[in-house]
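One protein chain is absent from this view; the other protein chains keep their places.
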Amino acid sequence: MGNKPFTGFTRISIMGKKSLTKKYIKMDEFSYTNIFDTKGIEYLIVIGFLILIIPFWRALNKPVKVKARYKEVLGVLTPEVLRIPQGLHYCKNHLWTHLKKSGNAHVGLNDLFLHITGEIELINFRNPGERVRKGDLIAKVSQGGKELRIPSPISGEITDVNFQLRKTPNILNEDPYGKGWIYIIKPHDWNNDTHNCVTSEKAREWSENELQRFKDFVAIALKKHSPESTMLVLQEGGELIKYPLAGMPAEVWKEFQECFLSH
Amino acid sequence: MSNSDIALNRENGRKSIWNFLASELKPKGEIFTPFNIISIPVIILGIILIVIRFAKGLGAVTNLTQEVPWGLWIGFDVVTGVAFAGGAYVITFLVYILNMKQYQSIVRVTVLNGFLAYVFYAGALLLDLGKPWNVVNPIIGNSFGVSSVLFLVAWHFLLYMLAQLIEFSPAIAEWIGARRARRILSAMTIGAVIFGITLSTLHQSGLGALYLMAREKIHPLWYSEFIPILFFVSSIFAGLSMVIFEGSISYKVFSNQISDKDHRSHHDIIHGLAKICTITLYVYFFLQVLTFVHGKNWEYLNTRMGHWYLVEIFGFVLLPMILFFYSYRKYNILLVKVASIITMIGIIINRLNVTVIGFKWDAVNHYYPTWKEIVVTLTVIFIEIWIFRWVINRLPVLRESPSWAKSH
Partner (left out) sequence: MNINRRNFLKALGITGVAMGTGKKLNAASVKKGSDKEFYGILYDSTRCAGCQGCEWECALEHGLPDPDLEDIPEVGKKRETNENRRSVINVYSTSKGDVYVKNQCMHCNQPACAAACLTQAMHKTEEGPVIWRDEKCMGCRYCMVSCPYDVPKFEYFSSNPNIQKCDMCWDRVKEGKLPACVEGCPAEALTFGLRRDLLAEARRRINENPDLYYNHIYGEHEAGGTGFLYLSPVPFEAIGFNTSVMNKPYPELTKGFLYSVPSIFVLWPAILLGIHKATSNKNNQAEEENE
């Protein structure tokens, strides 16, 4: 009858069947088959992977150039940026206090502090009628789990608490000396308490010094806690970017509280 | 803002819980949003189709054949959907095992998503079963088919849903004001997380292992003994891409619930996840190369399927890896989102290639899903999104926990 080509399979394409048969060659017991013949190339690929991962990892983790990382941040923190209105007393812990004609003193955080920390949440938990002494804890500032303690600059009795801050926290940054006041306190010993505070012309000079002191603090603190962030905070001219403390870890905030603010 | 206005007043006793839940069922917000207008007709049509499917059999609604018994519902709803739900185990791994607290704020929403995904995709699986009433058989003990990978996958699904429920339950406790329950459940979190990560490893790879016996039925470029490992590794970046994608949508839609500081930190979160995706994609690319070399599949490259394979590997694995790398270095959030969408499409392509496109690729009548199968799939997804929205609007998932719970 001669060899007729088989026409048996209509449901499976010839291409598919043939290609599979080539791939799944049955191991018979009559000729040589090496089941490990790709192992050599595989090991080479693995070595290539391991070698390549070194530059890959390094390129991924190179300290980011500030220009790229903080592209969206506009400002640089220089003394000229700070608002330092006259007539207020600027105290330790970067609080300001202003004795109004009514005899009560407004208390709040100064602009330098706010420019250093950035977006914060202020918790003024004292209530009207409470008595505080200079140095007592009157408020807490927090940012994503990091906290700072705010002690009172003067002694006296709290007559009012700014509840507006809880509803619209951004007035703290926008108008720290006006609508962003934190407490109104009836002072018991105004002159003694504000003896060490800075006023008027001295305030600007003092702020410049504080800014410089802060730069030094940043350099030391970052070296200690997170060396790779150093590049994030200082630009080419050695100037600070806006809100430098915002991106820093909690350890740096602790140091800020203990070493910087308490001086 | 805080939950005090909707929290349960415990002094009123049992009756209040029912009143509270009943009041929570009422819809909040507008009825006629664009999403509602699209999803409601689809859901209604889908329910009708499901009724037809049970009355007249699977053949009335699907294009499944004797040669291709698993189609869109298994290949997409179950296999791809579960890959995308992998974000839950990765994020809980980062937060609870590696103690990377910067991702804490997205844990709850990711676990919620994962839980809903598994519930709905297991539900979709019930639609696909021929005799769904017998689904209790492998559970209640008279028919343990322990030799079956599907047995393992089914059990893991159940246990994992339980683990995720425990991980999420503190949010439920906060919602109904059950303080003691919340304390107890929070203490169980780390155990549930460890259990969940172990289960996830096994069932993500298990979904791949399901196809190991279909050796000659799947195209050689996608069939190998390494399918389980490839599925597991790809579930990592699949889950994270879904977290990025879904997070971007949620943070816009529910932005009124999210505090300003959470909004700002969200970009940092996306940025960090981009780095993890970069590395995982790099590793996955090399695993694919190794699989290819091991399978000696060179001759298949110059075929139609071979070209499609190259598109999948280079266009949807290598390309997003490069995009993630670049967007991480340049802190370009938009590019991260683009990369994550490309990655997600790549995962869909890969899973469908193994389960549907590459399965019996050489059959004369190739399988393609009917419009009815697609509608039912969409129905499942839309109902899931409805439930997700309901939960987000009522429970402390994106919003802050009530003050009594914060001290944790």
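By letter and in written order, the chains are A and B; residue numbering begins at 1 in each of them.
As a working rule, contacts are C-beta pairs under 8 Å (C-beta built on N, C-alpha and C of every residue); 3 or more make two chains touch, one makes a residue touch a chain.
All figures in this text were calculated on a predicted structure; none of them were measured in a lab.
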Missing chain: touched chains present in the view: A, B
Residue of B:Leu58, B:Ile270, B:Leu290 or B:Ile381 in touch with the missing chain, whole complex considered: B:Leu58
Contact with the hidden chain (one of B:Thr33, B:Asn134, B:Ser255 or B:Ser403): B:Asn134
Selected residue (touches chain absent from view) among B:Leu21, B:Ile37, B:Ile190 or B:Leu301: B:Ile190
Interface with the unshown chain - residue positions in chain A: 1-4, 6-11, 17, 20-21, 23-24, 26-27, 251, 254-255
Chain not shown, touching residues in chain B: 54-60, 62, 64, 66-67, 69-70, 93, 96-99, 128-132, 134-135, 137-138, 142-145, 147-152, 154, 190, 194-195, 197-198, 201-202, 205-206, 209-217, 225, 228
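In the analysis below, only the chains that are shown with their structure count from here on.
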For chain A paired with chain B, centre-to-centre distance based on mean C-alpha positions, whole Å: 31
Residues of chain B that touch chain A when the two form their complex: 101, 215-216, 220, 260-261, 264-265, 275, 278-279, 282, 286, 289-290, 293-294, 296-297, 299-300, 325, 328-331, 361-364
Parts of chain A lying in touch with chain B, wherever the complex brings them together: 10-13, 15-17, 19-20, 22-24, 38, 41-42, 45-46, 49, 53, 56-57, 59-60, 62, 64, 68-69, 71, 119, 121, 143-145, 169-170
